[in-house]
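Yeah, one chain of the complex is gone here, protein chain that is, but the others are all in their spots.
Right after this comes chain A.
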């Protein structure tokens, strides 16, 4: 049976509204809809890795003099550094989703992908989005072509997660022509070869940061030696020192004290991009894992014939496919929000920032889910490789080490989890997001007679009901937490983590369900059997995860009858029918094993 996903009117779901509203499959973008041109661009990325990066991974990790700089220049020559830079600044003016696809494909490039992401993201975007005309025309064409490389200096030895607490100072010179920068930045990606640095510092005794464009050659800028790192060893990471560094006044970016806002807005994009990169890496690692599993024989058979190994391969694919569904759904949401604002007369760059900010919650969710998926994928990759997984001669060693950074930069996963809940609640307080009404409805439902009605037996009916229930579970737990803990909620971080985990599972489950529904409407149910299995297994497990997180949260703040009632509600809202996940995982793995590569 083919379900119709047509919808007469398009419902626009605002950022964060996934918690209270239903989305429709026909409205989301799924990666099966890439155009021929987008796929050509993607192939160029894959070919670039195959030709220039993969054969040189060891040399890259040894930081051979000039090599990374040269690779970036080559990527620039192909146009890969200017994908979504407007054409008037030497770029190709492609849409956001295309730039996500490029990030995804290049995400399999280990240290190179970090250099690429830093340059095109935090290295270029602050100037592109906040620069004035002179600044943009001076720097962007060179950054988009790769003639110049970019870096971004926010973190300091004493200011990491608390980025606004930096001590770097800027002081206007007496003649009013320069700012003198003094301070120390740490963990600066691409610092070793960057020509342009966006540097955050406080002018005089300002409460907030300002941002400056600093060129490598400016007097008073110096670099420390390369950091020795656990992974992404080929990525240049250094401390940058500013010692009376002379920055012309015209290089102040945007307005005084607007720096923190710049940092936050650029991070919104950085987070979803990071998610995109992890998907590319995950797919590559799965392909390597299954190839090894098909070749390696023990007890007379390839290890891919063993259920324990199949389970891992299936689980790698399920998480990756689910994460990917969320990533491109959110990318499309950002793009649509931006387009709507432009259509309403807003300046395109302002619209881009607003449209992205609108989906900052989703971006934080994706950052966490993508990075944790990749960590799962590389961990099981090592396991499938066995002893060879532990060998520096085989690819899992590098994949395992390189993955780990993703949970730390672009805001640690703890910070992103807190932000997810924090932004939701702030929007509710501001009246932008109506959580109160729906939360009240759930509260009423708790004291009324439960609805034991079954679902109809159409494809997806069950999963849609589960997802609607997940929303209720979260509204109930979050509503309870807000009521009980009030202003203290921010201090009850364990509860915030629980709520964030629930929100993450919800957004990803729903994105996955909608993607598979759309896919079935395009290809028919028969062609989508394994995709349906992926959806069912993921949502089945999500229900258990949401239950566990919810239980922890409820036990932390509720007591007595109230707790018992909410716990019953939680059980009801996370209840799913029995599912033979073993058989489903076997089917999911079988397809990958036959294809000898990631194939979803």
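Here are some notes:
Assume a residue touches a chain if its C-beta (ideal position, glycine included) is under 8 Å from a C-beta of that chain, and two chains touch if they have at least 3 such contacts; residues count from 1.
Note that contacts and distances are computed from a predicted model.
When the listed names "Branched-chain amino acid transport system permease protein", "DNA replication and repair protein RecF", "Electron transfer flavoprotein subunit beta" or "Formate dehydrogenase" are checked against UniProt, the chain not shown comes out as "Electron transfer flavoprotein subunit beta". Across A:31, A:82, A:355 or A:550, the single residue that touches the chain missing here is A:82. Which of A:48, A:179, A:359 or A:460 touches the hidden chain is settled by the complete complex: it is A:48. Shown as candidates are A:138, A:465 or A:597; the residue that touches the absent chain is A:597.
Residues of chain A that touch the chain left out of view are 36-37, 40-41, 43-44, 47-48, 51, 77-80, 82-83, 92, 297, 594-597.
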